[in-house]
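These notes concern the structure reproduced below.
Just one protein chain is left out here, and the rest sit where they should.
For chain A:
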Amino acid sequence: MRPDPDAATPAGGARAARGLAAALLAALLLAALLAAAFPATPARAEGLLGEIRARGHLTCGSSPGVAGFGVPDSKGEWRGLDIDFCRALAAAIFDDPGKVRFVPLAAPARFTALQSGEIDVLARNTTWTLARDTSAKLNFPAINFYDGQGFLVRKDRGIAHVEGLDRATICLQQGTTTELNLADWFRTRGLTYKVVAFATAEETGRAYDSGRCDAYSTDKSSLYGERLKMAEPEAHAVLPETISKEPFSPVVRQGDDQWRDIVAWTHYAMLDAEEAGIGQENVEAMRRDALSPDVRRILGLEGKYGEALGLTNDWAYRIIRHVGNYGEAYARNLGDGTPLKIPRGLNALWNKGGLQYGPPIR
């Protein structure tokens, strides 16, 4: 029946089957050997910094789209405060803010991506909580934005305060501190609410805008951006109250103190530069003829502070030259010149009434 004479006899068929089994076995053994020979994570001799240098770029977990913090612009360039933070890191390491790859991560995927080593640092308006800090061996090196949870409502509903949302339906993004804060806040005040949770900010905003919910709750900084995405931004307002503390920090894995220091001091360098009045415009002039020892230390003209971090001594100068100081990054992404117009508030420097305080570089 079949043209193959060998396979036509039962013995030939058995032989063919055995051959197949042998081939399969060989492949399996090879796979097992390979798995044993190359452990999934190579042993780190130099730490993450060495790995990043060898790789030639930084991998940064970013938000998939929060205006002002991390969102691709019309040309596909990533923009935002968190994006600028990653560019500052790349500038400090490579003297090139372009040597960074962004991995957009939805809220439910972000920590897994960091834990599995897919990204070097997570800069994605992530709230620092004790549970997150301890349960998964993560570290939150420095708070780069102080935020709190707020509510977006339709103006024509006449709701002036959060208490007015008793018995309302609230849309939010699942897997966030938002849903925990909300449950606590309403419960402790004896108020009730109905919740509809969505996986992404886009779906949440769309559901709210189409009338599924009376309010949209998330971090206030995001609400300003979400408001602009509504069909009629003018018809919506952010309620004045803030019901939680949401300190945003970049996140790194535990166990690499050098990398943790670099991430923390990148933020502090941007703060210290703003405090010392060093910006993108005047950094070259300052580097040429600054006399103040503070400025000279920041710019790497005195001391070996950069080398102590494992970087070059002009690390902060590179950051300021390529990305600017914290105030400049804020103004560029969130300030009055942007559609968001988020007041500096808690994020002003400590000597201007805010909480942003850079430890001294010395």
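The definition used in the following text is that contacts are C-beta pairs under 8 Å (C-beta built on N, C-alpha and C of every residue); 3 or more make two chains touch, one makes a residue touch a chain; residues count from 1.
Here is the rule we use: contacts and distances are computed from a predicted model.
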{"item": "From \"C-type cytochrome\", \"ABC transporter permease subunit\", \"Phosphoribosylformylglycinamidine synthase subunit PurL\" or \"Methionine biosynthesis protein MetW\", the hidden chain's UniProt protein name", "value": "\"ABC transporter permease subunit\""}
{"item": "Identified contact with the non-displayed chain, of A:Ala136, A:Met230, A:Leu301 or A:Ala331", "value": "A:Ala136"}
{"item": "Sole contact to the chain not displayed, among A:Arg253, A:His267 or A:Arg297", "value": "A:Arg253"}
{"item": "Contact partner of the left-out chain, one of A:Arg167, A:Arg189, A:Lys304 or A:Lys352", "value": "A:Arg167"}
{"item": "Among A:Arg53, A:Arg212 or A:Arg344, residue touching the chain not depicted", "value": "A:Arg212"}
{"item": "Which of A:Glu203, A:Asp261 or A:Asp314 contacts the chain that the document leaves out", "value": "A:Glu203"}
{"item": "Touching residues on chain A - with respect to the absent chain", "value": "10-11, 14-15, 18, 21-22, 24-25, 28-29, 31-32, 35-36, 39-41, 107-108, 110-112, 115-116, 131-132, 135-137, 166-169, 174-176, 179-180, 182-184, 187, 193-199, 203, 206-207, 210-212, 214, 253-254"}
